[in-house]
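Shown here: the complex without one of its protein chains, the others still in place.
Right, subunit A next:
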Amino acid sequence: MNPFSSGTRLRDMIRAIRACKTAAEERAVVRKECASIRAAVSDNDNDYRHRNLAKLMFIHMLGYPTHFGQMECLKLIAAPGFPEKRIGYLGLMLLLDERQEVLMLVTNSLKQDLNHTNQYIVGLALCALGNISSAEMARDLAPEVERLLQFRDPNVRKKAALCSIRIIKKVPDLAENFVNPVTSLLKEKHHGVLLTAIQLCADLCIVSEEALEYFRKKCTEGIVKVLKDAVNSPYAPEYDISGISDPFLQIRLLRILRILGHGDADASDFMNDVLAQVATKTESNKNAGNAILYECVETIMSIEDSGGLRVLAINILGRFLSNRDNNIRYVALNMLMKAISIDGQAVQRHRATILECVKDSDASIRKRALELVYLLVNESNVKPLTKELIDYLVVSDQDFKGDLTAKICSIVEKLSPEKIWYIDQMLKVLCEAGNYVKDEVWHALIVVITNSSNLHGYTVRSLYRAIQTSGDQEAVVRVAVWCIGEYGDLLVNNIGMLDIEEPITVTESDAIDVIEVAIKQHTSDLTTRAMCLMALLKLSSRFPSSSQRIKDIVNQSKGSLLLELQQRSIEFDSIIGKHQNLRSALVERMPVLDEASYSGRRGGSGVSTSGINNIPNGVVKIVDAPLVDLLDLGVDEPTHAPPPNSSSGANFLHDLLGVGADISSSSPQSGGRNTMHGHKSGTDVLLDLLSSGSPPAPATQKSSSTSDLLSLTQLNNKPSPSPFSALDTLSSPIPTPGASPMMDLLDGFGPNPTTPPPPPKEEENGRTYPPIVAFESGALSLMFNLSKQPGSPQITLIEAKFTNKSSHVYTDFIFQAAVPKFLQLHLEPASSNTLPGNGSGSITQKLQVTNNQHGKKSVVMRIRISYKLNNKDMLEEGQISNFPRDL
């Protein structure tokens, strides 16, 4: 039967597919074709194999799976005839990629075909090898390819040269084998061979330093001459493109000269003349000419300095930049970015044009120009450039605003000459595109604001104005709310007026209005609303006369479904209503945030981890993130830990502030929970007040940090730093445990345990810790004895001891524990499964905890205890988070 003329032909299949009106129809046709091809594959049908493969390729292009055709390619390649091989290799390149195992099977066929007598078959094999060769194949077949570089027909030589590029890219070790053969190819006249040989030369220089040296010595002269001939060659119709003789060849010659001249003065000297010739003689009215000029400029920029040429190159770029063709302008911007490091002054001259390009209608050009402007900005031009960019921000496309704001903010942060200018510019950006601004940016703004004490009044008034006009930009709202909370008194009393300001009259109720609007706006998210509540609490102290109104606003959030808001409003309501005496101290102005540590931390991107770390309970809640942001703005305040404070009741304050407090913990374990805070509660309170982003110093360092604290006091020049006064006032009004209504409100603590143990001593390696009461419920209590082995700080050995104070015996006693992923827990068998009553005996069990994030996260554990009491199943569950922090 004739394999070329029956069955459904390829043409018919394509027609059938094109005739399909719906995707479903098309799938049906393809499915039918695939079925018949599969049948043919399994029948090992020789006659239609190549047609089937052609069909498969078409189906493949439509995006259907065609893996079952892969072996067919190999069979066709192994066939003797040219037509079969031709389609077989095409299928191989289309259906397979270098990562498929099947490819290895073709190595042998390739080897045979590379040695074939028919030059076209050799060509097919070279093409396939060049396009999809893997490293193994490259290694196996490199000798054949190397030999073919000297093949009699130039069309095979050029294919072999490109194939060699693939080989040396896959296996750079093989580079040296190709250096000599390519040197002789460089002397050829055939453009195809010359073109590919130069390309191979360039790639050899990239992978091998020796090759580069070799070519630099031996071939620079020759290549310069070839370029000279190419530039001066008479009209040759075969290679002519719009009046230029073989631009492809010229471009490649310029590129290899760039590589050879880079970093070598002699070679650079040698090519100066010809580069000047190319730069001046090439016509720039067509794309081909511009492509050559573009390449030439890049070469001039890269080779060793020659002043005259550089001027020529910059002039060409200037011409490009004012070209009407967008492509040319695009490449000019691209090249100016490279030129800026060489001749910044020359590029600055084009600043106005470049700035125009930022406003271009073409997104690609805009993006390039913006990158370039970013590089162009320096101290002397930052003000006008920023003004231009911000003006443009007003009218720019929505999808460009993100990029643009990021760059403006970065420029302003990097180069702002003075704080007031920085604040002004940031406010403008926030007002125009606050929704595109990243969190770090407005965090940084707040840090700067706190640091410029003379501008507090000015800033808060500017923000007050800004929020009136741009209340829809979330970032404006947040910064404004924060500042009004902090500096509300300055706003109302017009304190710290600058000369440039217009006076405004803001009453207390105006200021509260702003926050009320913000908290009620349905677009405000959790963070903003939480910030609003915080600001209200602060204002309640700044504006005592409006206290009742603030209380009412705060109360409205008591019913919020968002736990964070609900909790805050309940707690703040208590503070406003019942604790006037400590309120003013609690809501003192934030201490000045440290700019250096803030920017340092941004670099280290440790914001989130340390943010979680400072939650003393270790109860990680998702809502904590905004809270931490809110309180501390991610600032790494050094731990100003007080001397160990034994007022364990103080920990209610930290619950009060809501950091990590677990409202739902009204379970029997709450008695135990209280003990958790035992000896470190003093630190915790303070930490929470300061909202430090870092974990507290180990207990043993506390004495030294006292002096830190003192020095801080002096620095701040405040008579009584807020954290301390908070603590002081706190120690007096601590209500008797369980009696205060506020405590009931919070979670009803059980009786307080005994005074905390003395601060632990630190040894070099092996450390001991005071035993902790890990869990207590009714009559059952669980003590942990903690210890570390010398040399392995990550591993904590725990000896658990269970005691039973009830009069009954607990049988079938089983203790289970679970830890988060960063911990590993190993439980050893318990000493017994019967726990005698009346505290007359105990069960001990050893645990070993490995903390993979030692130093970053503290140990936490969930436990479950099951036992039988008078043959009744009992179950106790709880969470242990009162481990010492540095386990």
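Quick notes on this structure:
By definition in this document, contacts are C-beta pairs under 8 Å (C-beta built on N, C-alpha and C of every residue); 3 or more make two chains touch, one makes a residue touch a chain; residues count from 1.
Just so it is clear, contacts and distances are computed from a predicted model.
Missing chain, UniProt protein name: "AP complex subunit sigma", from among "AP complex subunit sigma", "RING-type domain-containing protein", "Rab GTPase ypt31" or "DNA repair protein RAD51 homolog 3".
The chain omitted from view is touched by exactly one of A:62, A:311 or A:498, namely A:62. Here one chain is not drawn; of A:227, A:271 or A:365, the residue touching it is A:365. Touching the missing chain, out of A:81, A:143 or A:344, is residue A:81. From the set A:68, A:120, A:421 or A:822, the residue in touch with the chain omitted from the display is A:120, counting the whole complex. Against the chain not shown here, subunit A presents residues 1-4, 11, 14, 18, 54, 57-58, 61-63, 65, 81-83, 86-87, 90, 93-94, 97-99, 120, 123, 126-127, 130-131, 155, 158-159, 162-163, 165-166, 191-192, 195-196, 199, 238-239, 241, 246-249, 251, 255, 287-288, 290-291, 294-295, 298, 326-331, 334, 361-365, 367.
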